[in-house]
Each structure stands twice: as C-alpha cells, then as structure tokens.
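What follows is subunit A.
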Amino acid sequence: MLKLEGVDAKYDSFKALDGISMSVEPGELVVLLGANGAGKTTLFNTVSGLMKPAAGRISIDGKDVTGRKPSALVAAGVVQCPEGRKLFPSMSVLKNLRLGGYVHRRDRAGMHKTLEQVLAMFPILDEKKDEPAGSLSGGQQQMVAVGRALMGRPKLLMLDEPSLGLAPLVVKQVFETVRQINAEGTTILLAEQNAYAALKIANRAYVIENGRLTMQGDREEMLGNEAVRKAYIGA
Partner candidate 1 sequence: MTFTKTIRRVAAATALAMGLAGGAHAAETVNIGFTGPLSGGAALYGENTLEGLRMAVEEINADGGIDVDGTQYEINIESLDDMYSPSRAAVNGKRLVQQSNTPVVFTPHSGGTFALQAFNERDGFLIMSYTSIPSVTEKGNELTVKIPPNFTDYVEPFTKIAMERFGKKLGVANATHDYAKYWTKAFVPAWKEAGGEVVASNPMDYNKSADFYTGVSKVLSADPDVLFVGGASEPTGLVVRQARELGFEGGFVVMDQAKIDEVANVAGGMDAVEGAVGVTPLAHSDNPGAADFVEKYKQEHDNVATSETAYNYFAMHLVARAIEQAGTVDDPIAIRKAIPEALADLPAEYNPYDVQEISDDGDLIIDAEVAEVVDGEIELRRISDLKDDD
Partner candidate 2 sequence: MELFIQQILNGLTLGSIYGLVALGLTLVYGILHVPNFAHGALYMVGAYVCYFAMVELGLNYWVAMVAAAAVVALLSVLCERLVFHPLRHAPPIHDKIAAIGILLFLEAVVQMHWGADFRRIPTPYNEILRLGELTLPVQRLLIIGGAFALMGALHLYLKKTMTGLTIIAMAQNREGAFLVGIDANRVAMMTFAIAGALAAIAASLFAPINLVYPAMGHLVLLKAFVIIILGGMGSIPGAIIGGLIIGFAEALGGFYISSTYKDVIAFVLLVVILSIKPTGLFTKGVR
C-alpha cells in the first residue's frame, strides 16, 4: 500500500529524516513508535505532501507520489489526522466533517452516507454538530479530527498521536475506535508515544529515533523486546 525507499527530509540544513525505508501493507495497522522530536510528525508530513522529501521515493499502491501536493495525496486515498488536530475552530462540527469529504464533494450521496457512518461511530458529535469545533473538549475534538479524516474515505489513514493530552479513559476509547476502523478495512499508520496501548492493537511496529528507523517487528516481537519495553513502555 504505502512504500518509502531511502527518504530524507531537511529543515534548512538540519536533516530531520535520514534514509527512511518502510512499508505498510493493505489492511494492516502499523505503529510508529518514537519519542518527542524523533521525526514521527516529519515523516507523516512528508508522506502527506506538506513537506517535500530531499531524497528518496514514496509510492502508493506502486505509483510514485514523491513530491506531490497534499491535495493529490488526499485524492489518492492517503489522509492524515494530524497531531494537534488542526481543526477549523470557528466552524461547526458538521462543517468540519463536511470539509473532510472535500475531495468527494461531487459525490453527494456517498458523502451523506459516510457522514452518517461517522456520526454513528461518534454519537456525541451528532449531538454537538452545530457547535463550533473549537468549543468542544479535547477528546471530542479528537473525535472530530478522526471523523474529518474518515470523511475523506481513506485507503490509508495516518493518525499522528491521537492520544496526546487526553484523559486515560478517553485514550482507551480512542484506541478502541482506531481498532474498529481498522477492523472495518481501513489501513492505518499510527504514530504514538503511548507504546503499550498502541502495540496492543497493532499488527507491526517501527521504532524511529533521531530521524532513523532503528527497529521493526510484529506485535509480539516488539512487546517482548527489552529495549522497547525500557524506552517506551516503562516496565
């Protein structure tokens, strides 16, 4: 589905990604583990087209998309739900969700259907649909962000730290939702610091440190790995 080969990314002279090669297969839920500043968000933004890679190749379903604009990637089915949510704060929840389906705007019926599915998944959003997104609680805003991403009917959904800054109970809900979305057939790439919760629902995981991938393996391998436990699970 998604394949990166030797991808570099730079901020001026600072190399934020260094030779990243990885892949995500259809239907998988892959976790990207890493500390703050390790390069998770840069990697996501590079895949989404917000940043241009300095070197390397990115492909979706075998098609080269290196350096394409974000709008082209969304149209190709790669949708990011970003860290910090990046909602449209003064717009109503409903408008935020509608804009999520921007690339499908001509397919009114399809859009309506997806909207109903999303509202069914997050009933609280149905209740608050006319309120400005910025007035919602953190957990609810995260739901709007996920819902907005789903409105793009992604083939590959990239979730950047969806649990950040949320109460433990809410975090649990979020991960349950992510699992559910994956179970319904959407491929997911999930960036997390909260390794334990993330690994529990993942198929595979990569570890990123200082812009390089240092480890990879399936769920059991990673949960059993001493270094991972020390660094990210704290047990």
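The criterion applied here is as follows: contacts are C-beta pairs under 8 Å (C-beta built on N, C-alpha and C of every residue); 3 or more make two chains touch, one makes a residue touch a chain; residues count from 1.
These made the cut because all candidates are chains of the complex that A comes from, given by their letters.
For clarity, every value in this text was computed on a predicted model and none was experimentally measured.
S.K.: Scan 1 or 2 and return whichever one touches subunit A in the complex.
M.R.: Only one option touches subunit A, namely 2.
S.K.: Show which residues of subunit A lie in contact with candidate 2 when the two form their complex.
M.R.: 48-50, 69-71, 73-75, 79-82, 85-91, 95, 98-103, 105, 148-149, 151-152
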